[in-house]
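Removed: one protein chain of the complex. Kept in place: all other protein chains.
For chain A:
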Amino acid sequence: MAERSVVVGETSVAPTDIEGVISDELKDDTPGVSGEVMLVNTDSFDECNHDLDTQKVTTEEGEADEVVGEPQSPIRKVQREQDNDLVGNMGDMTVEDVVCKVEADNVPVIPQHNNDDDEDEDDVDEEYLQSVDWLQKEKHIFILSESGKPIYTRYGKEDRLVTLFGLMQALVSFVADSDDVIRCIVSGDHKFVFLVKSPLILVAVSHSMASIPQLFMQLTYVHNQIISVLTASALTRMFEKRRNYDFRHLLGGTERLLDNLLNMLDYHPSFLLGGVQCLPLATSIRETITQTIIQYCSKIKNLVFGLIICQNQLISLVRMKKFLLHPADLHLLFNLVNATESLKTSENWMPICLPKFDPNGYLYGHVSYLADDCEACLLLLSVDREQFFTLSEAKQKIVDRLRRHHCLEGINTAIRSSAYTVKAVGAPELRHFLYKSKTTAQFTCPQFTPPYDSDEEQRRVFGLYQLLHHRVHSAARPLKMIYLVMDTHTLLGWVTKDFELYAALEPLVTKQNAIVYINKLLRWIKNDENRLFILSSPTF
């Protein structure tokens, strides 16, 4: 914790100083740059954050239209263009069906919590508020409806925090009375961040290193996760019809996704960087995998995305020509697979809403692991909800061909051995780094090695990355480069138009050596860029 209080000798090097030296040598050999884009890329964190918040239809041609009502919906667009009788009105039906059917008042009861242990309704709030353990959690997340109904709490049981939720709702509506929106309250170490997205209110209470904009981004992710399960229009309509509706009925089973997402937000750099990590893989294997997906899927109408992922890393992504996938949507897919152990044993068919793709409708996902002996998961996302068996057949063919070409083994080997440590770079005083290629929205980082071998140390260095990230992207005073000398670390953050780099070095490294190491690192990444990144953008 020393770093937090003792920021020793925070030297503001004139950016030109180091940058000049490095970029001279580097010229235009920037690692991981590609003109072929498959993921939506955002230039800055602010843009990304704003982008997360607003819905755009982003097409390959780069036209970004704000969605005004339904005609712009990408899902509908696909359905129209594919001109397939089978699809018909599937898209609109779903959302309305959900709302109307539930309205039909067959409202079944969610499995009840045991009522035995909270006889004293009045005391239960107190119980949590007096629990040191509960109070000291690093980051609380609460979700409630605009009318103050509890929906979710990260720790504890939401229905035992009724008065606390009431207080949050009161704060929000008090500020709303003066035609304003509450954003955050800072008190000592604690930040209280509010995201008001009718009909929901999301609140983060944190004393972690995450900055206010970062917490805001995290809440946006939580909101997107809910949209992904329900769709935005279903959520709004539900609430318009019954302001007092208990959303927990609809969200049943989603807690697991939220819990898992919140854990990932605490340690996984992909959210902070707004990028996606690829499983390092020989170009030839990746090419075979991609071609296989294309071979068996290109004739399937209505199929929008086909991708293979494992352990939160992307192996291959093939898309319908007109559409890009947003990293934020991809993160939700990672989270879905990551949080759902049961996908391993069966073939699954599920409605998935990708909020950045289309917040108002579902895609239907055929989700299954490639094989019992391969940990990678295949997702085929279509707008046609009756396509299960077509996709199931395609999956079988894909797996058969991958097996014939030894790609399953290739993937397995990569899963076991492709993670690298910072030693590979050959820069002795460099401890760890995050490198994001901005044009492709992909990033790479080494495994943690000592001194970051404990959970606590990893959390700490992640906190430092958050700090660097916050300083670099500070809205008031954005930086191109930051060089921080602390008593246990030297930190470097550097942002150019093509990349973002965050590095942790030994505390006693000289500035000159740091420059040498960073240059070396960039050259190393450049050398390996075809393995570390996906630089092409295959389509069906």
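The rule is short, and it goes like this: contacts are C-beta pairs under 8 Å (C-beta built on N, C-alpha and C of every residue); 3 or more make two chains touch, one makes a residue touch a chain; residues count from 1.
Here is the rule we use: contacts and distances are computed from a predicted model.
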{"item": "Name under which UniProt lists the unshown chain, selected from \"U3 small nucleolar RNA-associated protein 14\", \"Gamma-tubulin complex component 3\", \"Ras-related protein Rab-24\" or \"Nuclear transcription factor Y subunit C-2\"", "value": "\"Ras-related protein Rab-24\""}
{"item": "Contact residue for the chain not shown (choose from A:Pro351, A:Gly463 or A:Pro507)", "value": "A:Pro351"}
{"item": "Per the touch definition above, residue among A:Asp133, A:Asp180, A:Glu341 or A:Glu456 touching the missing chain", "value": "A:Glu341"}
{"item": "Residue of A:Glu386, A:Glu457 or A:Glu506 in touch with the missing chain, whole complex considered", "value": "A:Glu386"}
{"item": "Positions on chain A where the hidden chain makes contact", "value": "86, 93-94, 97-98, 101-102, 106-111, 229-230, 234, 249-253, 256, 336, 340-342, 345-351, 365, 385-390, 392-393"}
